[in-house]
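First, the structure itself, so that you have it in front of you.
A single protein chain has been omitted from the complex, and every remaining protein chain is retained in its original position.
Naming follows writing order (A, B and C), and every chain is counted from residue 1.
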Amino acid sequence: MTVKVAINGYGTIGKRVADAVTLQDDMTIVGVTKTRPTYEAWRAVDNGFKFFAADREFIPRFEDAGLSVEGTLDELLDEADVVVDCTPGKHGANYLEKYKAAGVSSMYQGGEKADLCDVSFNAYINYKETMGQTNVRVVSCNTTGLCRTLYPLYRDVGIVNTIATMIRRSADPWDSKKGPINAIEPVLKVPSHHGPDVQSVVPDLPIQTIAVKVPTTIMHLHTVTVELKEEISAERVKEMWSEYRRIRFVEGGKGIKSTAQIMELAKDLQRSRSDMFEIAVWSDGVFTVGKQLFYCQAIHQEADVVPENIDCIRAMFELESDPQVSIDKTDKSLGIGI
Amino acid sequence: MTVKVAINGYGTIGKRVADAVTLQDDMTIVGVTKTRPTYEAWRAVDNGFKFFAADREFIPRFEDAGLSVEGTLDELLDEADVVVDCTPGKHGANYLEKYKAAGVSSMYQGGEKADLCDVSFNAYINYKETMGQTNVRVVSCNTTGLCRTLYPLYRDVGIVNTIATMIRRSADPWDSKKGPINAIEPVLKVPSHHGPDVQSVVPDLPIQTIAVKVPTTIMHLHTVTVELKEEISAERVKEMWSEYRRIRFVEGGKGIKSTAQIMELAKDLQRSRSDMFEIAVWSDGVFTVGKQLFYCQAIHQEADVVPENIDCIRAMFELESDPQVSIDKTDKSLGIGI
Amino acid sequence: MTVKVAINGYGTIGKRVADAVTLQDDMTIVGVTKTRPTYEAWRAVDNGFKFFAADREFIPRFEDAGLSVEGTLDELLDEADVVVDCTPGKHGANYLEKYKAAGVSSMYQGGEKADLCDVSFNAYINYKETMGQTNVRVVSCNTTGLCRTLYPLYRDVGIVNTIATMIRRSADPWDSKKGPINAIEPVLKVPSHHGPDVQSVVPDLPIQTIAVKVPTTIMHLHTVTVELKEEISAERVKEMWSEYRRIRFVEGGKGIKSTAQIMELAKDLQRSRSDMFEIAVWSDGVFTVGKQLFYCQAIHQEADVVPENIDCIRAMFELESDPQVSIDKTDKSLGIGI
Partner (left out) sequence: MTVKVAINGYGTIGKRVADAVTLQDDMTIVGVTKTRPTYEAWRAVDNGFKFFAADREFIPRFEDAGLSVEGTLDELLDEADVVVDCTPGKHGANYLEKYKAAGVSSMYQGGEKADLCDVSFNAYINYKETMGQTNVRVVSCNTTGLCRTLYPLYRDVGIVNTIATMIRRSADPWDSKKGPINAIEPVLKVPSHHGPDVQSVVPDLPIQTIAVKVPTTIMHLHTVTVELKEEISAERVKEMWSEYRRIRFVEGGKGIKSTAQIMELAKDLQRSRSDMFEIAVWSDGVFTVGKQLFYCQAIHQEADVVPENIDCIRAMFELESDPQVSIDKTDKSLGIGI
């Protein structure tokens, strides 16, 4: 079976998922939508994707710009098995009924609330529970990052408590409107929503999070403190993580001092769009004090959910029953592990 | 008695301490030093401070620039009762012997190691222990900030553990050399030195800290999680803090969303150099979950230690025996509390 | 006569003009308005200004926040001789009729179009033409900066052409919403509106401008190339400028390498809100090649128009007939020239 995938919202995440789908042999893109004829819209067409207006009302914009559309989202849904909703945060909920009415399965990104779907997905954690589901949310970049490093600790050692500070990039690299230019802005709702969001994937994982926005565009960074159920060494923790290809160790000692050099490494790895799909953990920044574990991880907000979206499609349509087989296949296609 | 104060290093901290001393009736500036004839040197002279070269070797630089000096540090020390060392971090240790040989008391800033002096000073915490001492370190801006908010909790409720993430401004506002421009850089030594530094003031306060540098110049921000010995409400915590003038509540609800608006408030308060001497705590960002307390505080790195330096001089020379009298006097002179 | 001044819009410019008016002996603030009960509103009240809602509809907001108002703008206008409109750009035009109907004189800032008023004001250039006028626009920070340095050249040497690139700060220091964080954004309308705006003050001054936004908050910087009618030396140009107190020389050789150190100098000068009211010109960055003159100047966007507003009031109400007397008085009150 080749799953026919529609992308609603060919933007930061949508265009990446579209490219990643194209690299697979068991799924294909039947079309993508946008609301505006920006350069990204033109690129979608140049890339050979069938291009649709997200709504009938937007057609004149495209016509005025000389960009011809194949039709609207409604017509695209007719051709699809699943729609990957990549609309801006909280817009996905508005589309749910339309997707259902069209009889397609639907996937959402982490900007949607957890209760929109029955499953909040992470490939390492609940692939099997996702098999056969028709409405699934792939959790956000930050939640994905926390899940990847915390879950092995939770499952194999046990966690008493987690305190994570999410130091968030304030805008994506392409976004020249949003600031701040020179300020730090705390999210005053403390603890932040990220803790409960992790629990939408791993219900019993104890975690409290605080979020802060800083003037950078390239990556989020988490400082994480975990009180483990037993005392284990930092080396043992790193061994556990080394079994997961989607966690990548970086070393300050090799000149990777900040998020800047991680993004440079992604360029050097010749990744599509210079993406870092893995969570970057500083191997020389993992420490334990008794049962307390401290570490820092960096999250490429545009990229880490991309392989998750691919595995999610595979799980929903039961294209593979073994999670690791799906993960291996996805990782190979994206160059993860090189 | 009027204590005669020398400033070694008329830079970011030195010039502020010099101005603050000038506002007091029980101490006076006998001279300041610099190594280079920059605009700050010219301002020192314009402000009427006697100006000395930090070393004989620097005299030609000043002469070439047309800035006449009264002599060198050695000659300045002859006229002083105490020297406030405001040289760059870890340079103070090199001067210790010279200060001792000159028979003057000496004060250091938080860039020096704790073991340089017998006392690491905070006005609220160990003023009395500092009375009569001759070599004292005023702790750093970050440590001062943590001490101010944690000490009342430690003393009155008890602390089981503290986890603080120090999100540090990477350079001061005047510093156009240092970056990063667009990156987040963790300090890979985890836990960071800030925890032990708090313990140089309050030995038994349990605390672990992680430090991260971000591309901003104006303030540090701390996210703090405290496990208290008993469950108390956020309101009660704020009541406790409200007794301390050097903790200032700010409100997101009144438009103070980030460090940017705190610095604007300092301007509006018509503070000298637009300084915020208080630790700014978001009153609508204090929360408790059981015995866990969460809050965010911002630190004006150039300013919060200035009143501490004044009180420290007063303690060392026993100009006031009641800490609160000294604090009140200092605060009034600097406009703290308005 | 003491001119009664109302401020409509107690924000970045409004609060500065209010403070500057308060420092004069021939004018007084009768009240200020705002639309929202932010910290700036509370500061206005704490500073002793009579506080009014900008419109009746905003009163509930203030009441809910516990901030009591004296009434609305209408009632404030009843008590005023002149209203200084400091509302956001292009809002002033909407108020013009209201001001006229209330029978008060009105002043506008540079965000309004030039044709709103008969005179676009600069104290050095057209003070006398402004005497007795009832609706006057004080030109923008950038235009004020260009007028100050170009006018002496225009008048005493003659200008064939001017090419200026306006490298603009993208947001004010207090503004944590606007970006970009990491991009340069040209204003694609080339030449930009700044050239014609200079000509609203000096009609025959030949000038073309290009504007670009960069990720900084503290100052604009202009690179200016002037083709003069005759060849004169850079030294002669500097002599001409040195007669104007509102042009301030700064020196790279004394460590003022960038806008960062200029703002530090303003702090060191103990200016209100650390403002630099003068245009800063790098004295070691003025060069001539034949008849071509090159220089760089920095503009503190929040401050340079403040003394202009004061002189404008004095001109409109004919409080002084000699421009230089008014300028001297204003400058002395604000510390300009120290």
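In this section, a contact is a pair of C-beta atoms (placed from the backbone, for glycine too) under 8 Å apart; a residue touches a chain by one contact, two chains touch by 3 or more.
Since this is a predicted model, take the numbers as computed values, not measurements.
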Of B:D81, B:E112, B:E185 or B:D331, the one touching the omitted chain in the full complex: B:E185
Residue in contact with the excluded chain [from B:A171, B:V237 or B:I313]: B:A171
Touching the absent chain when the full complex is considered, from C:D115, C:E129, C:D284 or C:E318: C:D284
Where the missing chain touches chain C, by residue: 163, 165, 167, 169, 180, 182-186, 188, 190-191, 208, 210, 212-219, 221, 223, 225, 252, 257-260, 282, 284-287, 289, 292, 294-296, 298
Residues belonging to chain B that touch the chain removed from view: 170-171, 173, 175-183, 185, 215-217
Hidden partner chain, residues of chain A it touches: 15, 36-40, 42-43, 46, 65, 173-176, 181-182, 217-218, 250-251, 254-258, 260-261, 263-265, 267-270, 272-274, 338
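Convention: only the chains that are shown with their structure count from here on.
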Chain nearest the overall C-alpha centroid of the shown protein atoms: B
Centroid-based (C-alpha) most distant chain relative to chain C: A
Centre-to-centre distance between chain B and chain A (centres being mean Cα positions), rounded to whole Å: 42
Length of the line joining the C-alpha centres of chain A and chain C, rounded to whole Å: 47
Distance between the centres, which are taken as Cα means, of chain C and chain B, whole angstrom: 35
Interface hub residues of chain B, defined as touching at least two other chains: 182, 217-218, 257-258, 260
